[in-house]
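A protein chain is absent from this complex, but the other protein chains hold their places.
Presenting chain A:
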């Protein structure tokens, strides 16, 4: 049986905020339930805008986005990891999780933090955590709402490679164990090669899909050599 559609995107036109011209024009895309889709493209192409529309944060466009059959703004909350961690600086790590998810008990929040390798930091204020730890709290927070849809907006930007690899592992584990539908936005093909089941590359203004590549290799088997091959394949697909 074919997997059901989790997110259906049909955007006829999305204008730039406060500027003339179209950001997106005639973009159609379906994301299957449990799939990890990577949207890759240069800065300013509209990837993050698209993610905000999917999250129901921006309804100012011509077209329709449905999430599990409901209009995006009416669907339940997705797990959303923003480019910056966006933690409430006056709350501890566990309290930050519970701030967006009141149904999450304290022990569940503690357990989520443990899953992210943050045991013992439950009451730590964001200001006392490193950038990498803050991002992991943001990930734990996204998981607390038990999302069927997880949106990741450039979660690896401006952090060192070692931390990127750690976060790749954490997100890869989430994809395998919890199996939410995931949409990852990145400008880096390597992030997509490491995590995605399918990679869509956007380019131009208005943005259009220039390549769509299915990554067949299981995530666990994507060793450094295989990753290089996948990145090369994605490069080739985009005509770079």
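The rule we apply is simple: contacts are C-beta pairs under 8 Å (C-beta built on N, C-alpha and C of every residue); 3 or more make two chains touch, one makes a residue touch a chain; residues count from 1.
Please note the rule applied: contacts and distances are computed from a predicted model.
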{"item": "Hidden subunit of the complex - UniProt protein name among \"4Fe-4S dicluster domain-containing protein\", \"ABC transporter domain-containing protein\", \"ATP phosphoribosyltransferase regulatory subunit\" or \"Putative aliphatic sulfonates transport permease protein SsuC\"", "value": "\"Putative aliphatic sulfonates transport permease protein SsuC\""}
{"item": "From A:41, A:126 or A:155, residue that would touch the chain that is not displayed", "value": "A:126"}
{"item": "Among A:86, A:187, A:208 or A:226, the residue in touch with the chain that has been omitted", "value": "A:86"}
{"item": "Options A:49, A:66 or A:101, residue touching the unrepresented chain", "value": "A:101"}
{"item": "Candidates A:6, A:22, A:55 or A:137 - the one touching the absent chain", "value": "A:55"}
{"item": "Missing-partner contacts on chain A, residue numbers", "value": "52, 55-57, 76-78, 80, 82, 84, 86, 88-91, 99-102, 125-128, 145"}
